[in-house]
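All protein chains but one are shown at their positions in the complex.
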């Protein structure tokens, strides 16, 4: 049994991580911290977990955390970096579900996250936890930077064609739609039911933190520098990301069977499902599950490739991917605790 | 392994039953029938089940059904009754998720369901599959009438106080709010997104089929004839029933500790959760799970008792309860395959 | 032209009041105050009003307010009472959309609102602005207490039968469902899209401020002391209240034609619409409009009367009713500026 601790379990990512871990056969949940809720039973804050978890939230305590095998941080950005050095030195493996270790370049990170990084020397050591890209490094990782939700959906959709050099990396467009849980559980007028409901809007068109994260990942496989226009949108739904990805097919790519290319690329991947030709994945088809479903279209056989990629932002885009990383790190079957049919309708 | 067949798996109850059965460790799913979708892969109609079920829908075939140990009917009302005799005679156990065997009195049934019953002689034999009431009879049942969604939420909320004779059975009120999945997956203008969304309405105030079903159940435990005013409402949500139950405390019931009464009554029940005093259960706290959560209030210590009872109409109100019944019938732990944390948010 | 000022226009009640006033032919909007948004254009905060209002929010300024003919307060509870004396002394008429003057009994008010009342001497003078009850007093009123949203829907549903002494006033039940805009535009976790969406819950079962307000109103017409059990619910919709009202028909009321009773009682009322027998009003049928739609049912001819009453909580339950009161106060046709078809779908 892996002895697990969670730092910061009061947000949506935290409660989702709990949902997955409390029925994971290889995990013993040891502690879960929250400064604001210390002393309160987890199941009081989240009655959905009554009968599944008896723990109380505790104040962050170094000794208790260091007694764990593995610690997850489900905190706001900028918190995990203050725990990382201590935990790693104590031999505790660490998965950060926030963004502290996602960007390798410190200057870029500090620009987008608006703060100084407290342990930039760990940025190189951190493994970007997208198993479909970095499975081998994850196996031995001590420190995992769990990918962002948009970056997961977008990278999985672009990877196959960039690896094959079939599209122009310089003119990528990602038009992504996210459910409101992506904005977190913080009290903010913009996330009220009456602000989000029955409406759509784009946001962050001038620039969004997930853009450099995607570019960093895709640059590793692309033949040329990646140029990405990323426009996120807020949709009136709770969970789900629908990324609609546009790229220009290179002359040498015309005539290629993109359906076959995607199917071959993701063959054997337990959590990427390439749908039959002509499909349109719905976000609800992955609700509550760790699967990314992808469909590929080349409208009228032209030179614009359209890839549709959907995930549950809280699962494959956060907590589920973190558990997948844990499974890999501990040599478990990668699907352990994650073989859950989506909830539909 | 229980060899299971499903008649009629294209509705919401059917796909929910599939979601539960495909990960149930004691079940081998043998066939699933649909006249309209015969020959089509189940996972084509429900992409959420890709990777979980390889079956195609098949035309209803007597021989194949009779080769099963257990058959579930997830059909519209009036279909299961035509299969029951044949299956039972062949030694196949049968759980009807529709209403064909819920009402013991043939005349009442025919009045509310507007058709002749094809096998009224089975009505007596059928066991009403509410485990919290009839667990022992379910154990040996060949034919189970799986309760309706509203009746499940309402009966579980009224049972303890009627058994204790603490409230007046003649003046019960059940004001119930249901998500739209309760209306099924049939094409109907009234169930369109733009008709249901961002609105509330009552329906069937003049009379609803679930009223006699509830009265039949409660009459078994009440000291006097039950009188129930039942007003169902359609709420703009997908899953969930919230039953708000009003009753008049009898003089001998005044002063009683209703919180303790409920906690004691449901002690040990795996799927009824009595919340702490002062709670207000949310339907989402049981989304995707087989649990019924109940809270008890006596506003200002007066003689009106208010019980709040929530379930997921597709799980405890349909498919999950059917699986619970199956577990009991086959001597499995009652929670087998049903120990699933709700999906929240 | 009535020169109008608004105190506190940044909440949902405020923006709704603006929506109605900017196209009202008899109104000149003079100023709108907000401490937090002073100096910002109203249409910047609410882009829906671009082209309709050029004003900026201003800091509350006594002189400017006193230069108005009429001031509306769309503030949180406990603010309007600090303006009332000054405005009235300056000859300015005042409509409070919050609760400061709704309850005549100071002790009761202070109990439910948890603060000391700053001008209890005005409580008597304030007219409760439910035109269907107090039209004549409204005409000459200097100070209007605009009713709460729940109390509007509930009182309009109970009034006819209490006036006729047809039901028992001591055992009323109001099971009410409200959209989330009723909770206001404040930043609170409980009102987030992901907390409210796809779920239902009751709240305040132990006691809610609107209960004494309803009782105070109904006591004026009932033959005996009113006893009311009031259970409010939060529904996953933006606007709308659906009140489901239960009462026991008195022996002398049995046999009465309740449909005719309601139709007669509300004959000529511009904003109460009694639906044909057998109807089930939807909240969306009044979305954006000042109408209250009512249907009356007597299930199976029994002694429980069920009245369904729907309003838009922001219009008839708040801003629209305030405008209706203004129209009456200034001798305008009562429907001026309010003759708006609901938005459906």
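Labels for the chains are A, B and C, by order of writing; each one numbers its residues from 1.
The working rule: a residue touches a chain if its C-beta (ideal position, glycine included) is under 8 Å from a C-beta of that chain, and two chains touch if they have at least 3 such contacts.
Here the structure is a predicted model, which is why all the values come from computation and not from measurement.
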Handout entry: Chain not shown, its touching partners among those shown
Key = A, B, C
Problem - Selected from C:91, C:268 or C:341 as touching the chain missing from the view - result: C:341
Completion exercise
Given B:188, B:206 or B:254, the correct residue touching the omitted chain is B:188
Problem - Omitted-chain contact residue, chosen from C:37, C:132, C:168 or C:198 - result: C:198
Practice task
Could you tell me which of A:16, A:37 or A:195 touches the chain that is not displayed?
Solution key: A:195
Completion exercise
Residues of subunit B touching the missing chain are 12, 179-181, 185-189, 191-198, 236-238
Practice task
In the full complex, which bits of subunit A touch the chain not displayed? Write them out.
Solution key: 171, 173, 175, 177, 179, 194-195, 197-203, 205-207, 227, 229, 231, 233, 235-240, 242, 244, 246, 248, 278, 280-284, 287, 297, 299-300, 302, 304, 306, 308, 310, 345
Handout entry: Contacts of subunit C with the absent chain, listed as residue ranges
Key = 12, 15, 18-19, 22-23, 46-52, 181, 197-198, 238-239, 273, 275, 279, 281-282, 284-289, 291, 293, 339-345
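One rule holds for everything that comes next: only the chains that are shown with their structure count from here on.
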Exercise for the section: Using mean C-alpha positions as chain centres, tell me how far subunit A is from subunit B in Å, no decimals. Expected result: 36
Completion exercise
Rounded to the nearest Å, the gap separating the Cα centres of subunit B and subunit C is 39
Exercise for the section: Mark out which residues of subunit A touch at least two other chains, giving numbers and ranges. Expected result: 12, 181, 197-198, 238
